[in-house]
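The structure's right below; bear with me while I get my questions together.
For this depiction, one protein chain was excluded, whereas all remaining protein chains were kept in their positions.
Right after this comes subunit A.
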């Protein structure tokens, strides 16, 4: 079953994460603390990425466009 093997694979990945970050050894409340901290950090990073990065990218794009646009105007005026 594709779904079943996918679920097994995801469970195995979760086990590897537990082993690498040593949350396999933690007591339940320590795990809760650790995962809360990690997930909140991850959510904050994603929020920053989704909200701020497009705005900054479009601002940077407009700046460069303005730079090239100015040059184009100057050449046009000289020719005229």
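The criterion applied here is as follows: contacts are C-beta pairs under 8 Å (C-beta built on N, C-alpha and C of every residue); 3 or more make two chains touch, one makes a residue touch a chain; residues count from 1.
Keep this in mind: contacts and distances are computed from a predicted model.
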Name of the absent chain as recorded in UniProt (options "DNA replication licensing factor MCM4", "serine C-palmitoyltransferase", "Transporter" or "PAT complex subunit Asterix"): "serine C-palmitoyltransferase"
Option from A:25, A:39 or A:67 whose C-beta touches the chain left out: A:25
Residue numbers in subunit A that touch the chain omitted from display: 12, 15-16, 18-27, 30, 34
